[in-house]
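Omission of a single protein chain aside, the complex is shown with its protein chains in their original locations.
Up next is subunit A:
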Amino acid sequence: MSATTAQPAQYRPAEHRVTFAGLVRSEWIKFWSVRSIVVTMVVSFVAVVGIGVLTSFATRALFADVAGAQAMAAQGFDGVGASLTGAQMGTLIVAAVGVIVIAGEFSTGMIRTSVVTAPRRLGVIAAKAVVLAVNVAVVTGVAVLLAFLLGQAVLDTRGLGASLGDEGVGRALLGNVAMLVGVALAGLGVGALLRNAAGGICTVVAAIFVVPLLLLPIPQSWGGDHVRELWFSNTYLNATTVSQSESYLSAGLGFGVFLVWVAVLLGLGALALRSRDV
């Protein structure tokens, strides 16, 4: 045997272990340190409040006086829905945030740093989901409440305003915030699957606004009603409104199906992140 050559002892560093709390802190820093995400979050807030208030003004303009408005109200007019129109539009914006949070890392190369830092990878997307959900819940939660209060104040000048204590109002407000959080998480899942911001955003916009229109002509004999009521963006509709529509699943059941959609999209995204080379 040849003589072994002397070598310096191997360096023993202090161990800095990755923890889930650490990953969440890291994703929090990442979330608020990229201008595009900050801007998009601000836009989502402005859109939810602004569109809600504008729609409330537009609705008020339909009624010349209090008497006419009362007549409409007797027929089941939903003034709460008018003030929350912005939240429906807001789904687009928060879905884009969800997509950008991960697709932006793929387009810039940051994802390589992220998965080398946490090589099991699932922690990365889980931490992203937590941070995204909390931020969207807080920002749009305040926005939805503000849109409701301002919108109802506008409608109240015609005697149509609802108050927080009215039946179904609390559920509708919570439903809107939960919808926004869920759609953002679905965006995260799609972003992880497609790895491309433009493609991901187009996909989510199509899923929310285009596909429901394409589903309309499906005849009943093909199970049209079931297809329509089970489609992603139709599932949460009754959970977000005070008045309930027969065309969609009930609030509770519908929201349950929506959660399944979100879980499946996030799960597929997580699976793709874990198994594909980056």
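Simple rule for what comes next: a residue touches a chain if its C-beta (ideal position, glycine included) is under 8 Å from a C-beta of that chain, and two chains touch if they have at least 3 such contacts; residues count from 1.
As a working rule, contacts and distances are computed from a predicted model.
K.L.:
Out of "ATP-binding cassette domain-containing protein", "Phenylacetate-coenzyme A ligase", "Sarcosine oxidase subunit gamma" or "Zn-ribbon domain-containing OB-fold protein", flag the one the UniProt entry gives for the chain missing from this complex.
P.N.:
From the choices "ATP-binding cassette domain-containing protein", "Phenylacetate-coenzyme A ligase", "Sarcosine oxidase subunit gamma" or "Zn-ribbon domain-containing OB-fold protein", the unshown chain carries the UniProt name "ATP-binding cassette domain-containing protein".
K.L.:
In the whole complex, not just what's shown, which of A:A9, A:A74 or A:L216 touches the removed chain?
P.N.:
Of the listed residues, the one touching the omitted chain is A:A9.
K.L.:
Pick from A:M72, A:M89 or A:M110: which residue touches the chain that isn't shown?
P.N.:
Among A:M72, A:M89 or A:M110, only A:M110 touches the chain that is not shown.
K.L.:
Quickly run down the residues of subunit A that touch the omitted chain.
P.N.:
Within subunit A, the residues touching the omitted chain are 7-19, 22-23, 25-30, 33-36, 104-105, 108-110, 112-113, 115-120, 275, 277-278.
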